[in-house]
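For reference, the structure is listed below as structure tokens.
With one protein chain held back, the other chains of the complex are shown just where they sit.
Order as written gives the chain letters A and B; numbering starts at 1 within each chain.
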Amino acid sequence: MTAVTRDIAVVAFAQSDVLRSTAEQSEVEMLMPVLHDVLDRTGLKTGDIGFTCSGSCDYLAGRAFSFTLALDGVGAWPPISESHVEMDGAWALYEAWTKLLSGDADTALVYSYGKSSPGSVRDVLTRQLDPYYVAPLWPDSVALAALQAQALIDAGDTDEPALAGIGARSRATDNTRAQLRGSVPQGDYVVRPLRTGDCPPVGDGAAAVILAAGERARELCSRPAWIRGIDHRIEAHGLGVRDLTDSPSTRLAAEKAGAFERPLDTAELHAPFSSQEVVLCKALGLDGNVRVNPSGGALAANPMMAAGLIRIGEAASRIHRGESDRALAHATSGPCLQQNLVAVLEGDPR
Amino acid sequence: MPEVLKAPLVVEFPFTRSLGPVQSAFLTGLRERVVLGVRTRDGRTLVPPVEYDPVTAEEIRDLVEVAPTGTVTTWAWNHEPRRGQPLSSPFAWVLVRLDGADTALLHVLDAPGPDAVRTGMRVRVRWAEDRVGAITDIACFEPYDGDPAQPTGHSGEFEAPVTGIVAPARLDYTYSPGRAQTAYINALADRRAVGERCPSCRKVYVPPRGACPTCGVATSEQVEVGPAGTVTTFCIVNIKAKNLDIEVPYVYAHIALDGADLALHGRIGGIPYDQVRMGLRVEPVWTEGGRYPDHYRPTGEPDADYEIYKELL
Partner (left out) sequence: MSKEPVAVVGIGQTKHVAARRDVSIAGLVREAAQRALDDAELTWADIDAVVIGKAPDFFEGVMMPELYLADALGAVGKPMLRVHTAGSVGGSTALVAANLVAARVHGTVLTLAFEKQSESNAMWGLSLPIPFQQPLLAGAGGFFAPHVRAYMRRTGAPDTVGSLVAYKDRRNALKNPYAHLHEHDITLEKVQASPMLWDPIRYSETCPSSDGACAMVLTGRAGAARAPRPAAWMLGGAMRSEPTLFAGKDAVSPQAGKDCAADVYRQAGIADPRRDIDAVEMYVPFSWYEPMWLENLGFADEGEGWKLTESGVTELDGDLPVNMSGGVLSTNPIGASGMIRFAEAALQVRGQAGEHQVDGARKVLGHAYGGGSQFFSMWLVGSEPPDA
């Protein structure tokens, strides 16, 4: 099969501060400044955008069709070409990428948002699980990640001090948008072997990205972050049929995205738990030459449904700023890294 | 800025789930203290039994009994059980590979403390006293140092199999309507309808949603509208809605309050239902303690001309 060849880049990225609670703002009130910010960075207006795609999840805030009201923040008038995934915004970006690839549009606005503060996200996420055999036991997201962490420890892939080091390194970021920064106590066990410091902060936030194709990308950004490859894969749902110490779907997506063809300098990994960073680094074969999560990753800020898109945005921003030439961005969904997306971004040679 | 409103939002429903043959057999088996797996074409035995092979996607139906004893493949100590979880005192989450199975089952282990749990330890099923055909018919696992139990070779056929489960689910949220709607609701307490004007297109939105939906910019300039308005369109409701204490028939109408650029919704009263018409002029009627007008009634003014409200249906 002949691939359609069209160079597509992330040309702008914006995100909100990630906060423990944004009760004073409705979802659209939280999202709208981010949309304005990302459009301002390119000088584009809603009417200039060829395709818009968003990612969010009704279950987070407990309201059906929450995305229909978020659309108010876009200003979808005259009507726009638009779609929505009930997934992290990274997959909305994937859908938009295919739309640019097919030539249907030259620019795309991608956004996502999540408010975890209204509910108890640990309990909400139990509703993602097999509704017959697993969800009735209410195993929360930390418990499942802890089972994975123990499997890693048993396999000799990590230990508790190493996990604590991942959290500490993540929160040593200079990312001012992050919810948790600096020295944070590792704390007590939440579900053993995971301690507070191994778990992501619960918070609210929004993010937006603009994609553009070919020359349009060069007009809109002095150093576009070209998407050299992007792919995503899903694994079996049952934890008991998977090897929790590995992430074959991440490896396959990375291979399809061309991640292994040339060395990377940066990786933005969506690892909500410290132990999951171990799994991802192992699956991707990342060594000390790759800077992992300079943004702090999900351990510093994890706005559900936006945290994956933020990884792509953070990787792209480093390319925009000239701090990276070739970066990998990763997003995950589902229990214990069930579904994974990998994008490889590059800047023009300097 | 005044404090935003907050209130609890409970999302709760008893979902009725039909099972299909494989899940029906497994859960009925638990009721009868039999643990079933399902065999794949290449000879693996999956427990719990799934309907489709995760590797080949083949439909699989070949049920086989396995032992209620097994080995912990990984675990996690939960010192603070949460609502809905199988045990109320501290326990371990475990993945257990039952004897005779090639995959592991997620459940909980009753143990005195984390020091009593390790990967590789032997466990057995502790059955619930009252079993109904659900995953919770396994009360939990418990440490076990005997030999593997021997399955009896059950066929997977049962008398009176369960074909469905009821899965109650409750999630508790704290709802906040945000800045703009809080201001609107607070004004309603004084029986005033206060909307917000878009700084760009100048349209007035009641209730305000914080953003002008066509311009995509924040609204903030507050504008009091009404109290009277015009019925722009309506329907006559003849079917009693659950949780609504209103006698049918009644009229449910779109009402454009004077000064608003978008109609809101309300009930029309004080006039026989079959005399309500498009263009009828109405005003709100409040009842003690009501957050919203109870209904709207005719003002007695002449009807509005269609040309005036036809953009506000």
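Keep this in mind: contacts are C-beta pairs under 8 Å (C-beta built on N, C-alpha and C of every residue); 3 or more make two chains touch, one makes a residue touch a chain.
Only a predicted model underlies this, so the values are computations on that prediction, with no experimental measurement involved.
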item	value
Contact residue for the chain not shown (choose from B:V50, B:L109, B:A218 or B:L257)	B:V50
Absent-chain contact - pick from B:Y144, B:F158 or B:Y292	B:Y292
Interface with the unshown chain - residue positions in chain B	5, 7-11, 13, 15-20, 23, 50-59, 163-164, 167, 169, 175, 177, 181, 185, 201, 203-205, 212-214, 232-239, 241-244, 246, 249, 252-254, 261-262, 265-267, 278, 291-292, 306, 310-313
Interface with the undisplayed chain - residues on chain A	1-6, 52, 57-59, 62-65, 67-69, 71-72, 76-87, 91, 94-95, 98-99, 101-104, 124-125, 127-132, 135, 231-238, 248-249, 252, 333-335, 338-339
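As a convention for this text, only the chains that are shown with their structure count from here on.
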item	value
Chain centre separation in whole Å, for chain B relative to chain A (CA means)	25
Partner chain B, residues of chain A touching it in the complex	23-29, 32, 35-36, 46, 59, 61-62, 69, 71-77, 117-120, 122-124, 126-127, 131-140, 143-144, 146-151, 154, 189, 191-194, 236-241, 244
In the complex, chain B residues that touch chain A	1, 4, 6, 9, 11, 15, 17, 19, 23, 26-27, 46-48, 50, 54-55, 73-79, 82-86, 93-95, 97, 103-108, 114, 119, 134-136, 165, 167, 169, 171-181, 209-218
